[in-house]
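Every protein chain but one is kept in place in this view of the complex.
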Amino acid sequence: MDFGFTKEQESFRQEVRDFLEKKIECGAFKIISNGWLENSSQEFSKEMSERGWIGMTWPKEYGGQERTYMDRAILMEEMLTCQAPIAYHFLADRQVGPAIIHFGNDDHKKEYLPKIINAEISMVLGLSEPNAGSDLVSVKTYAKEEGDFFILNGQKVWTTGAHRADYIWMIVKTDLDAPKHKGISEFILDLKTPGVTVRPIINMAGVHSFNEVFFEDVKVPKENLVGVKNRGFYQLMAQVDYERAGLERLMQNYPVFVNLVEYVKKEKRNGQPLSKDPMVRNTLAELEVEYQIGRLFCYQVAWTLTQGRIPNYEAALCKAYCTQYEQRLSDAATRILGLYGQLMPGSKWAPMDGEAADSYLWSVSYTLQGGSLEVLKNIVATRGLGLPVAKK
Amino acid sequence: MDFGFTKEQESFRQEVRDFLEKKIECGAFKIISNGWLENSSQEFSKEMSERGWIGMTWPKEYGGQERTYMDRAILMEEMLTCQAPIAYHFLADRQVGPAIIHFGNDDHKKEYLPKIINAEISMVLGLSEPNAGSDLVSVKTYAKEEGDFFILNGQKVWTTGAHRADYIWMIVKTDLDAPKHKGISEFILDLKTPGVTVRPIINMAGVHSFNEVFFEDVKVPKENLVGVKNRGFYQLMAQVDYERAGLERLMQNYPVFVNLVEYVKKEKRNGQPLSKDPMVRNTLAELEVEYQIGRLFCYQVAWTLTQGRIPNYEAALCKAYCTQYEQRLSDAATRILGLYGQLMPGSKWAPMDGEAADSYLWSVSYTLQGGSLEVLKNIVATRGLGLPVAKK
Amino acid sequence: MDFGLSEEQEILRKSTCNVMEKECPPAFVKETIKDEKGYSPELWRKMAELGWMGFIFPESYGGIDGSFLDFTILLEEMGRVCLPSPFFSTVILGGLPILEGGNEEQKDELLPPMINGDLILTLAITEPPGKYTPDGIESRATKSEKGYILDGTKLFVPNAHIADYIIVVARTKDGVDADGITLFLVDAKARGVTCTPLLTIAGDKQFEVALDKVEVTDERILGDIDKGWHIIEKIWSKVIVAACGEMVGGAQQTLKMTIDYAKEREQFGRPLGCLQAVQHFCADMVADVDGCRYITYQAAWMLSEGLSCVKEVAMAKAWCSDAFKRVTKQGQQVHGAIGFTEEHDLHLYYKSAKKWELFYGDSWFHRDAVAEQMGL
Partner (left out) sequence: MDFGLSEEQEILRKSTCNVMEKECPPAFVKETIKDEKGYSPELWRKMAELGWMGFIFPESYGGIDGSFLDFTILLEEMGRVCLPSPFFSTVILGGLPILEGGNEEQKDELLPPMINGDLILTLAITEPPGKYTPDGIESRATKSEKGYILDGTKLFVPNAHIADYIIVVARTKDGVDADGITLFLVDAKARGVTCTPLLTIAGDKQFEVALDKVEVTDERILGDIDKGWHIIEKIWSKVIVAACGEMVGGAQQTLKMTIDYAKEREQFGRPLGCLQAVQHFCADMVADVDGCRYITYQAAWMLSEGLSCVKEVAMAKAWCSDAFKRVTKQGQQVHGAIGFTEEHDLHLYYKSAKKWELFYGDSWFHRDAVAEQMGL
């Protein structure tokens, strides 16, 4: 057991910090909650690419750095602390790239991996459908084989970032007769292909973050199928452990906490700092303890991956825990701010530029996206603890 | 809407209070948590009987007073405030009597109701079995018809008070081939019948409160079957709404709260009363609010019964809510007492005579007995809200 | 005790509910929130015609002298649809202080038009310290020849942009005590009054009201000089319970939407409501909602009966603040992504719960009041 970082890791962290400090100084981005995912900047991603920070855990033969998942966690922790705008490459780096490495053929690898690593393309995930949320195997988007093509019809929903991405990585039905789990395949598709329509969905924070994506007789070359036909669901399940692992599920609204702690130190109530109020102290200390627990969970997952093992139930556990923490944080923040807690970004008198209220709205999504809290707990119980699979 | 009591109700409450005060003055019992159920006193019950406080809601033709369930709730609230020793008649009064009135024949009514009302017999419930806890329909105790008798074999468990009762009111299997719900009947049985063995179970508070009851070729006269053969489960379901309704599920450890509030007012910490500690204040006020909510739930159920309506989901909701409150209370009490919170009754230095610690042990049972918390919530969801019955 | 509505109350509830459902569907709410005015004058007129503005006011001013208990039913139905309107600020924050503290001239002048729907009112109490206690009042009223000169900054003032009069709580005597606070009826268009909108989570219209040498005449003093806080104290229980009434309605509607969704939405080939996790969520929500209902109506009944109910009022707000919020959070979790969209209606309640939690003291604040009442 060892809870410290190596000298190399510490100096890597410092390198990332220095880079970010400079970027902030020159106004490249602002530290704002959810910024890491809402702010997409190819320019910023390219700068990261130059430093080898995209695909950094990938094998060298695919242009990666073969660095550990611990290093990647350190990178992410620093990026998220500042909420650096990493959306352009984030999903491709975290999930699509590794999926191509695992399941793609040589053509896929040659075609996409260099572009991902060089921040030349941006990718999103197309999983959920109107009747397939937690129940992913119920997807109805259907790819029908016709000669050298598949003809795609159907609809995806909650597709984050589809309005600014180049490609969509999606699961679709390829066998209507097979049992649900066994008739799904994975595809990669250029969003500019004729027949693809992206329609915005405005979320309750008033922001266009996700989309509906419609497919109408979309002609997809056969080579866009990745991996084995009708094995897509199993491929996907192997990928989501990566998705669930990250510090991004703990730190989506991290600036709220930092700013809140500073706020209560400065703000006076009854002649003394708000930080001396016992309820406030207890609440903030509880959040701090919970945060640190969540951080340990995240690093434990990174460590497990670094060991070359799959973070089986730990990734699901980590995400379930961390997203709940983020919700408690935004609730506590609005509450500690009192009447000021209802003020939104841009409002006069809004403390912390309204981030508390804004984050309280965004936080609804935290326990839903990428596997709802309930699904994650089921996974912990069945995969992690070996409890029998419940009849749904 | 009206949240007050009538003059008659207020004066009835005063009457009960006066009675109890006198009993306490003359040392008839001590105010101690769980005392209402752990302390059985035929003498005390007889005094209540003389005042018409047993069977008080029953029809006059069966010796009852035809008073409202509101009156009964008032009676119970006062009894529970003092934790008066009502165990001798409690189950017969609350549940068995009404069940006999509903489902018994004239012989049953003549035989048992006067004795219950006069506090001449004490009764317990025999529902759970080793493999039929929450899942009551899985009872295996079997009553085989033989001439004018049933021959009973099997075992009950968690039978509270069986070691000091005269009769057991039980559900048993009477048709092995029928679907589970449709092969169960209700019986009343003298616990002194040959072949009945009562064995103590010591609970984790170190107390003999419940028992195993074994039946070995017990010869039960046919007239002991109550209601319709094989309809016992449905009869029982109609009865449990009464069981779940009561203030006894809110006030089992009521003295802990009263004493705790007094304790923190007197006890000094850092030169001022413990009651000035903001965490303590917040915790106790929260318990008070929760208690008052629970009290309203209980009275709402009593009011519903008084209207002649069945407190369908409300009784389950009330019990689910109230038992959780009692657990939070005992946890908070031990905690507010600090190191003293671990001291058990009889210990030197134990504040509140160790009731906090003792109640923390008993509180485990609160969310289990008479339908676990989870079963109750299922009932609220399906019966109350009309959600579909989940596959178990 | 009687937990049911009387026949008359049931009729009141139903008719109010019908009006609200017809006139204030979610689409209307969303549209109105986005609108600068933040309310519909047409609907406002209808509400006045139905007698709602005068519900708890004496017949002598054109009111219908209804009970506060029945009034709570009205508020519940408004909360159920998240009605955007200056009703709360006009009738409760404005009308009640006038009724309680105004002299006959003031009442005759202001209450009938308010009841007729011709007058919009609001109360400017909170200041930068963000408190509801006398020590949070720092605005100054300086004696002048004709009356007083007001200076200060008021925050979170609802509907100041459409109000005809703003009741301003200001200090006529230095200090932090209740004594020395006076209420003034300030013409919202008076010189020196500047209203700056605040952007709020629930989209309701709140304002910074800056008072820069605002002149008010002696006739515009509400109640006695230095004794204004007594008026606030007298109406404050009603303000809080009225807020709870709206919360009860909001919580109930959230529960209803969630149950409906759980029944109709299919996942894993069966309704969502088959899942035990969803069932238990919903069961917890019922306890929260029923709790809101009973504890609020208990306080409303006591107010109606003129009984002392400081503790009961604090208990109501303490419970409703937490419970309504929990209910909206669990409702969102059951709804999943659809509930997170602007298109869906659920977020109206999620936002409303947060707003109401923070207004008039959250559960920490009110639990401390309960503790006080317990002698702690």
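By written order: A, B and C. Residues from 1 in each chain.
Here is the rule we use: a contact is a pair of C-beta atoms (placed from the backbone, for glycine too) under 8 Å apart; a residue touches a chain by one contact, two chains touch by 3 or more.
Given the structure is predicted, the values throughout are model-derived calculations rather than measurements.
Touched by the hidden chain within the whole complex are the displayed chains A, B, C.
Of the listed residues C:K107, C:R171 or C:H280, the one in contact with the hidden chain in the full complex is C:H280. For the chain missing from the display, the contacting residue among B:N153, B:N230 or B:S372 is B:S372, taking the whole complex into account. Which of A:M48, A:I201 or A:A320 touches the hidden chain is settled by the complete complex: it is A:A320.
The set of subunit B residues touching the chain not shown comprises 128, 131, 133-135, 138, 157-158, 201-204, 206, 210, 269-270, 279, 327, 331, 334-335, 338-350, 354, 357, 360-361, 364-365, 367-369, 372-374, 377, 392. In the full complex, subunit A touches the omitted chain through residues 1-5, 70, 261, 264-265, 275-276, 278, 280-282, 284-286, 288-289, 292-293, 296-297, 299-300, 303-304, 307, 313-314, 317, 320-321, 374, 376-378, 380-382, 384-391.
Counting over the whole complex, subunit C has residues 275-277, 280 touching the chain that is not drawn.
In this text, only the chains that are shown with their structure count from here on.
If you average the Cα atoms of subunit B and of subunit C, the two centres end up 42 Å apart. Along subunit B, residues 278, 282, 391 each make contact with two or more other chains. For subunit C, residues that reach two or more other chains under the stated contact definition are 270, 274-275, 278, 364.
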